[in-house]
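As you look at this complex, bear in mind that one protein chain is not there, while each of the others sits in place.
On to subunit A.
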């Protein structure tokens, strides 16, 4: 392990990679600040750039953008009460009231310290958890992989919120359907290409990610008329002091410690991610608070700001565990990173830390740098970065459109891809209006090919029978968990009904 850490350290401290972390954190902070554009879109916009880089530099850049975007989201939550992404919605509950008291500087500093601590504690746990899990998963066979992917996909559906489970499952199947387009991975025969040569390679991952996230998010914001809203005026002089008193530090320290570990664990669960972690950590902190303090929550409590801020960064780090060790992304953002890594010729999974130790370790090591960059560089620069928010929307929106379209074009140099992007965007807008979640689709699409390969291998090995699903205890256990997750909404519904009848 020590060897690995050194390899990672030597890769991560290369000047170019440090620059990538810095650039990533800045770009992420800026994109994350823009209301409506979250970490997923920010990371998606970076994919074309990573194509020209080493896989390790590429993922370091994307990881930097990821934490930057989460941090940027909290900045706009605190300053203008407009969360940049869903994982920082909770931040605005207490962050904005603190800012309104004229202590925006303090709120921003606290958010930055908490993000730093959450991210760092997460990275330390990751340092030990990831190799341990990766060692175990080296014994996995294709059947186990298939079961794991089924688990990953069902978990995403199960955690997608009340009333959304069937929709998330449909979207997963839709993603799998899109993955089957193009030449078959096993035999090479064309599937669903309708005779078009352009479709023989299938729908590219980059195109799908850009169209369903970056392009759709921007166009939806225009459709809702957000570009007409007056740009927020941020009074830099009113930020106030960025210093925290000793008492304040003492007050939030236990909260930060609790939320770091809690956030990390939630982040590791596939499909849960930073948003759920921040909501749960806020709820947990409220339960821990005394009756008097409980009243402060939602009105500018420091603990109420610290809990979600710590948890969402710890969860972002935690979501790298399943990505790096099992090759199964825990969230939409890590799903995009998985796609980018596969495109760069790196297959994340148990073999990653054996075959590409530089990628594996440099990501983990660069997380420390990323958190440090956010704290040392971003915090003092926040007043200046937030000035970028003042760029008028009618100017900013075409630029984002331009970056997402040319990002796809510059990889394939095929204008058919641009038309395809528009087509997919129209479908994505329609689906978003009907409240269908997009992340499960992307997850299904990315895991589709690998899942089919593993399923086919297992079925050929077991002579066409599905017995491989229950013959090995490991596969059976994973499948049982997947089934339980799948049936969870049904079970909780039945239990709820029973409780109701018992109560009446």
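Following the convention adopted for this analysis, a residue touches a chain if its C-beta (ideal position, glycine included) is under 8 Å from a C-beta of that chain, and two chains touch if they have at least 3 such contacts; residues count from 1.
One rule holds for everything that comes next: contacts and distances are computed from a predicted model.
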item: Among "Tripartite tricarboxylate transporter TctB family protein", "Imidazolonepropionase", "Cyclase dehydrase" or "Spore germination protein", UniProt-listed name of the chain not shown; value: "Tripartite tricarboxylate transporter TctB family protein"
item: Touch criterion as defined above, residue of A:13, A:136, A:200 or A:223 at the omitted chain; value: A:223
item: Candidates A:200, A:410, A:480 or A:495 - the one touching the absent chain; value: A:410
item: From A:184, A:248 or A:293, residue that would touch the chain that is not displayed; value: A:184
item: Those residues of subunit A which, in the complete complex, touch the missing chain; value: 52, 163, 166-167, 169-170, 173-174, 176-177, 180, 184, 186-187, 189-192, 219, 222-225, 227-228, 392-395, 397-399, 401-402, 405-406, 409-410, 413, 415, 418-419, 421-422, 425-426, 429-431, 433-436, 452, 455-456, 459-460, 463-465
